[in-house]
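In this view, the complex is presented without one of its protein chains, the others remaining in place.
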Amino acid sequence: MIEIKTVKEFVENADSIDFDDFISSVIEKCEKIQSKYQPFITINKNHAKPKKGLIHALPVSVKDCICTKDLQSTAGSKILEGYIPPFDATCVTKIKQQGGVIIGKTTQDEFGFGTFNVNSKYAIPKNPFDVERSCGGSSGGAGCITAAADFPHIAIAESTGGSITAPAAFTGTYGLTPTYGRVSRYGLIDYANSMDKIGVIAKSTYDIALMLSIISGYDPLDSTSADLAEQDFTKFIGKDIKGMKIAVPKEYFGEGVDKKIADLIWEKIKQLESLGASYEEISLPMTKYAIPAYYIIAVSEASTNLAKFCGLRYGLHKQLSGNFDEYFASVRSQGFGEETKRRIILGTYARMAGFRDAYYLKALKIRTLIIQEFKKTFKSFDIIAAPSMPVLPLKFSEIENLKPIENYMMDILTIAPNMAGIPMISVPAGLINGLPAGLHLMADHFNEAALIKASSSLEGLE
Amino acid sequence: MKDYWKIDEKLVEHIAAVARLHLTEEEKKKYASQLEDILQVFKQIDDVNTENVNPSFHPIEIKNRLRDDEEKKTEWDPLANTKHKEEGYFKGPKIV
Partner (left out) sequence: MKMMMGIEVHCQLSSKSKLFCSCSTDTKDKNPNENTCPICLGFPGSKPKVNKAVIDYGIMVAKALNCKVAEKMYFSRKSYFYPDMSKNFQITQYEIPLAVNGFLEIDGEKIRIKRIHIEEDPAKLVHKGGDITTASYVLIDYNRAGMPLLEIVTEPDFTTPKQVRLFLEKLSSILEHLGVYEAEREASLRVDANISLEGGERIEIKNITGFADVEKALNYEIVRQRGLLRMNMKVERETRHFDADRRVTKSLRKKEYEEDYGYIFDPDLAEVEISKEWLNRIAAKMPELPDQRVQRFVKQYGIDEYQAKVIVYTDKNLADFFEKCCERYKNAEKAAKWIITYLLKSLNWHSISIKQSKVNVDSFIEFLELMDSNTITERYAKELIKEYVDTGISPKELIKGKVKSLSEKDLKDIILKVLEENQKAVQEYLQGKEKSIEFLIGQVLVKTKKQADPKIIRKILLSCIEK
């Protein structure tokens, strides 16, 4: 039924397809994939004829924390079960305007709180490379469906501290986290507003560039949206990388990083060199402070964002009983999962009078130093290259045994660029023992072009 | 001086009350020990000299994002997602 596999071919031939036939076969496939790998919280079965546009009739999946009008959006939390947003997120509006079709809402760690997409009472996605293993998180569903789909499709994902890079690396897909502010956050159910970024997971650099062109651009509804005109990022595909300067930070290859992954990434860096780029080893000494500073800022913001969930206006309801303290606490205790409670407690603590300066304000200052360190690096280099994740996709049984702090340390390679708000892309680097690993490329604020050039230059080399 | 990096069950209980979470005794114990682990690692931020460093509120500098004073009516049903309603009002728990 669907012979066309790539997005590029599909959008070029979109006029020749019968939409109703096409979409029902896509939904059928999604249901099959769901029963095998569980990438969705909701599969959308109601489809009007899509508009004509850049991605006419193209199946698009959307992470569940991004609001879709009249389609349940839970952000992976039971406290939002049954929540039907009254509006579309700006990126969803843009996708629909260009003819994209929302096929479903992908699963995730509750509110984005996790690295392996196991912190959810909804579907836990299974890795198509090995169903005993995690797809990464928190945008695990997005990585899962992208890897599993044998039809043209692009996933809209979201990252606060590495939630696009981790699943892209674990599922052997491309994952772009744009510069903070490049894509409007309007309609995104917040994790940590000063770091949340909507991005893309897809099967090729072209797909990433195409979708970025559609969803990026200034949005008057989001005060933190960058005031930049929309542009066509596909024009950077396949552009020459001669003269490109690559920085290789030693901290990203050190302790805790799987040696096999490090070796594979070096191979990729050598490939870039063979294409005309040059590299140099550098040091980013602030890296080790990124995890504590990130978590403190993230949970401080998150714990205020989550206060609104109290069983009154939307989401989980209970019979009204007791005074508001008792009622709110009873709804919240029931609706939030374990990791969410942990982060609420940590975040409430970090903001408390007396502790606030030592935690929250200190962390904001450390973020300044981390940003400065990256800015300084990008004065001499175009991109930074590193492994995406320090480990290969973990088994669920291994994840179970991680203590929370060990779990947080898994974000070591993604946290710093995420809190600095610089753009990054995870590029499939090949398989190790049959499991995918990712090459992580980072660039200066708003220099997604360099990432697209470098990523696309590696395509088709194998 | 207060030790910022110490947390015990009593403190967890207080924080949970501020955050409107009910915790069982077991949960209090578990969270206290996990948070203790976490804070022992987070402690290292004390080593960073942040004198004369400004806090960054966002990764990029953003200022004066303002809207003009124009009114617009939203056509919607604010009560569509709740069961707790009465005569157009939201219904909520009592205060005392």
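As written, the chain order gives the labels A and B, with residue 1 at the start of each chain.
Heads up, the rule we're going with is that a residue touches a chain if its C-beta (ideal position, glycine included) is under 8 Å from a C-beta of that chain, and two chains touch if they have at least 3 such contacts.
The shown structure was predicted, so the numbers you read here are calculated from the model rather than taken from an experiment.
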Handout entry: Touching the absent chain when the full complex is considered, from A:Leu176, A:Leu312, A:Ile405 or A:Ala420
Key = A:Leu312
Handout entry: Chain not shown: contacting residue from A:Ser204, A:Thr224, A:Ser388 or A:Ser456
Key = A:Thr224
Fill in the blank from the handout: Among the options A:Phe22, A:Tyr360 or A:Tyr408, the absent chain makes contact with A:Tyr360
Handout entry: Touching residue (missing chain; options A:Gln34, A:Ser73, A:Thr287 or A:Asn418)
Key = A:Ser73
Exercise for the section: Considering the whole complex rather than only what is displayed, give the residues of chain B touching the chain that is not shown. Expected result: 14, 17-18, 20, 55, 57-58, 62-74, 76, 78-79, 86-96
Handout entry: Footprint left on chain A by the chain that the document does not show
Key = 66-67, 73, 75, 80, 83, 85-87, 89, 185-190, 192-194, 220-224, 300-301, 303-304, 307-308, 310, 312-314, 320, 324-325, 328, 348, 351-353, 356, 360, 364
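Keep this in mind: only the chains that are shown with their structure count from here on.
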Completion exercise
Cα centre of chain A to Cα centre of chain B, whole Å, reads 22
Handout entry: Complex contact set, residues of chain B against chain A
Key = 2, 4, 7, 11-12, 15-16, 18-23, 27, 31, 34-35, 37-38, 40-48, 50, 53-60, 62, 65, 67, 76-78, 80-84, 90-96
Practice task
Report the residues of chain A in contact with chain B in the complex, numbered from low to high.
Solution key: 82-84, 86, 179-181, 194-195, 220, 223-224, 226, 286, 288-289, 291-293, 295-296, 303, 307, 310-315, 317, 320-330, 332-333, 336, 341-342, 344-346, 348-349, 352, 354-355, 358-359, 361-369, 371, 403-405, 408-409, 419-422, 445
